[in-house]
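Taken from a larger complex, these chains appear in their original positions, while the remainder are omitted.
Per-chain residue numbering starts at 1, and chain names A, B and C are given in the order in which the chains are listed.
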Amino acid sequence: ARKGRSSCTLREAVVSVSELGLGYESDETLLFRYCSGRCVAHRRNYDVSLEHMKRAGLLGGSRQDKMRHSPCCRPTTYDDDISFLDNKNRYYTIHEVSAREC
Amino acid sequence: VSSSALTASGAHGLRTPVDCVKASDMCNQNPQCSSRYRIMRQCLVGKDRNTMLANKECQVALEVLQESPLYDCRCKRGMKKELQCLQSYWSIHMGLSEGEEFYETSPYEPVTIQHSDVFRLASIISGMDPATAKGNQCLDQGKPCNSCLDAAKACNLNDTCKKQRSHYISTCNKDTTAQAGARAELCNRKRCHKALRLFFDRVQTEYTYRMLFCPCRDTACAERRRQTIVPSCAFEEKVKPNCLELRKTCRSDPLCRSRLADFHTNCQTTPHSITNCPNENYQACLASYVGLIGSDMTLNYVDASYANITISPWCTCRGSGNQEEECEKFLSDFRDNTCLRNSIHAFGYGPDSGPFAKPVAVTPSPRPDAEPVRLSEPSVNQNDIKDDACVFSTCANLKENGPKCNLSNDYFCKDEPKLISME
Amino acid sequence: LYFPQSSYSESVYVGQHAGSPVLQLHAMLDTELERPRFFLCWTNMLKPPHYISWFQLDENTGILSMNKTLDWNDFSSLTVKSTSAYQKVLTLMAEVAHMAHNSSSCIGNISVPISVFFINMTAPTCNETSLERICFPEKDINPHIMENRPPGPFRQLRRLTHQDLCPNFTVTYSIESEVPSPFMVDRNTSELVVTSQLDREEKEGYSLELICTVMTESKLYRFFTPLLVNVYDEDDSPPYLNGTDTEEVVIEFNRMKGASFGNLLVYDKDTTPIYPRDQIHNKFVGKLMTNDSWVKERFSVEDSFNEEKAIFGNIRGTIHKYQLILKTNILATEKRSFQLDYLVNDTTFPGSKATVMLHFNVTILPVAVHFSNVTYLFSISRQSAAFAQIGRVCVDNCLKFQGISITYRLAPAEKNASASARSCYTAVGIAPSFLDISAILYVNHTEPLRRAECQKLHFTLVAQEKKTQLQTKTQLVIQINDDLEKQSVENDCPLYCAKHRRRGPCESCGGLGAPTGRCQWRQGNGKGVSKNYSTCSPDLRTCPDGYCDVIESKNISICPQDCTTKPIVGGHERGLLHGISAGFGTCYCADKCFCENDNVVEPMCDD
């Protein structure tokens, strides 16, 4: 694989709740796990056929119709909910914010 | 089979206490003991306990059980079948005790560790917390610091702590609207308490204690500390019950009763000690405090003051009638507890930071009946006395030395209106 | 008879010799005639502990003394609770009774626990004992005196275990208090005596200062310790009124079961404990003084009380609050006046004036179901979408009604209109509102609005009270405005407004519930998660307003901002039961709802 293009794996970073960009203001930090990398290795007959038929223009539909012919590096399961106290001393719980498996 | 065969006697005939689950199993395996045990439980179930226990059979049952390992069995915090152990303890204890005692003996085996690892760990952790790579400003007096925020951060970076914390918060924080009144109704307090107990049982004390006893230097930090147990659901209620009523409710539940007895055993202010704690054991007191969280007698900081903390259950002594003094005494065991304050302070600033709250000046103040933990009489000889008492060679000298002769803060001499006649 | 202390305690040492006194019990009399007799008893749960024989209690003086001299193996033979390695607690029970008796158990009699701390050492000598410990025990509890009781001695100030420790010392006691107090020390017996009957309603406690003077061979020492004597309450104050005993109660719009009226207060200087629940001290009982079954079936009086201090001169007393409560709904047509008396009885007050009579002058006014001469006129746009709310109809005072239910019906005013004319009327529907007794008009079908011949709809609006069938009518006219403009709305608009996340597409599309046929954009300005989030709504008058009303709940998609129960992604706060009460940036809903920053560029599945 080209340099720097490692395969799809779970990565993590310690970020503050505010940095999540969800609109909550809290200095609490959490371990944000996400999926990154390429997953060419997981292709199926479907992917090969779809890519071939797209290139051959066999499937019609406009250029806009997004047809993905390779699996995406995406979470398959998510971490438990995360709860925190915001800077106005109110509790919140966020669901499905951190990945568990890719 | 003589009842003494039941005893798991130790070396010199003294019984080594076993846990109450084992003790009741041992008793159940002995026909004589198990029948007596069954009789005694029936004796105690009766509505009017006194008349029930007046009958001969109950008395005999109790006598036999006195000799069985059930008599001084104990339980361990977090042991398997803890609740069953506690139920056995209280069933036998109710038979043997002389009715409602102000302080009940803790069913738990004493926590023997002195200033244990939880203190050293806390001071180590707050010193160089690997997770908060930004270092811990709390050590640097100058920088603004929020050790409770750091504790929450540390928890969020530990999977177990994060998961259990999120579980109790989402359980207790069911409703998110602003009206506190409405919220108090909507949250399921029982479920919230259960989730809190799970959190403190399953997560290591290095995380839970840090969130509960973090030292604060400002109101924001203290308010975060107060919010740790989601008080709007776990602590506050619309109407404050009478504290004696709350105690009765607690004592009708074996777990709460045990945790309350444990708190009284391990946190009762002991004037004659350096730390003000029984056996100088901060750790045991903190463990007892945490043990009460998630029970009917859940405790919490009453406000966000960081200078002097006040801990209290959610109850009032209003409407106590002639039992007001007993109620005030019960409440003051929480609100004016120097052992508890010192323990929390010690956790925050290290066990050797000296007692935070000076022990109360000891005079035979009218401290209502406490379980008198007596140390031997301090042997004081005559000449030590003279610095303490207001000493005059004879009564006549009273006048010459002026009306006030201020000795130590509690002993002073007043002008005696009439000379004491020397009959 | 009662014990003036809840417990007694003292320490004893190895070598304490037989006959030596340990402590003295006191019993206070209820009447002058009583003669207290003291006995050691044992709680019936155990046969007497073997150490009970080590003590004897003088039947008359209440002095507990040793029956044997304590030795070292007495201590080791004990299997009782130990508070430390060298101290064990002997728990005795003493009882007091009017006459001698030989029953051993304490059942039913007045008893008090005695804790004797057996210390595994020999007693300290005179030199080894601080004078203060000769004077006072280390810990002692506060005594209490029941009010209205005969005076008498209630505490032995001397430490009997130390009285022979220093033979050539003279120990005397006296007391002082800031305010004159009915206490003194009997110089001969060193007993603390209450010198007169006490009245708790006058003073709840006395702060005394005990002074112990020790005359040694050469010096005079004086020690002080505070002592608080609590005065116990008994029900010796009758209930009284402070102001009116009568309340005028007018029942009109609120006729619902559980409604409360009036607020009559009854005062009592005594305390009323709320613990234990089934206590009988100062118990108030009330009785409706009427034989009218109609009244008895529909009315009750509720008593709640509170302990107060300020208004009783900083002495704890009780204020009872009495309210008239409806036990059932009252019919709208009911019209009646009567006086309802309620007898309050302080059941534990011995005197004659234990009762107070309260009077509720009740007037029940009928409620008219009536439209004040109003003809409802509403106008709607031809572009209105289905479920667009037209307006609210309501009989007079309906917003005040409680316990009265009104139904509303629409019927075309013209009886013999043509079929096609009649079909115009299907455009409008009416639905009862949840909260109150009004009804909401809404667009039920949009097809008639698109037909030119449907211009003005004349309805008869019929309102009827469910139980009494009281009915009223009025005219209701709905004017259909705007001509059928060319359909300028984007034709691939989604079915409902909440899906849009930007002003442009929002205002260029219509959606369910839109009265103008166009969605309306609300631009929020809140920072972070705020109640004022941006969103696209069919009708900003009702959505979002934090309440999923009767029309919105017909189809969650009309106003998911108020009604959704589905997951919400992004910073948000859920409403009390459903909906989004606060959101971050812009909130929009498709299958689920999102609350995101407004300035985010349209996300793409990038390759």
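One rule holds in what follows: a contact is a pair of C-beta atoms (placed from the backbone, for glycine too) under 8 Å apart; a residue touches a chain by one contact, two chains touch by 3 or more.
Just so it is clear, the model here is predicted, and its values are computed rather than measured.
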item: Copy-number formula (whole complex, one representative of each chain type shown); value: A x2, B x1, C x1
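To be clear about the criterion, only the chains that are shown with their structure count from here on.
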item: Most central chain, Cα average position; value: C
item: Distance from chain C to chain A - Cα centre to Cα centre, in angstrom; value: 50
item: Interchain centroid distance [CA atoms averaged], chain B/chain C, Å; value: 27
item: Residues of chain B engaged with two or more neighbouring chains; value: 176
item: Two or more partner chains touched - positions in chain A; value: 92
item: Residues on chain A engaged by chain C in the complex (per definition of touch); value: 21-25, 66, 68, 72, 92, 95
item: Touch list for chain C against partner chain B, complex; value: 6-7, 9, 11, 43-47, 81, 83-84, 86-87, 91, 93, 105, 107-108, 113, 115, 117, 119, 121, 124, 127-133, 136-142, 144, 170, 172, 176, 211, 213, 215, 218-228, 230, 232-233, 271-277, 279, 281-282, 306-307, 316, 573-576, 581
item: Partner chain A, residues of chain B touching it in the complex; value: 131-133, 146, 149, 152-153, 156-157, 162-163, 165-167, 169-170, 172-173, 176, 223-224, 227, 230
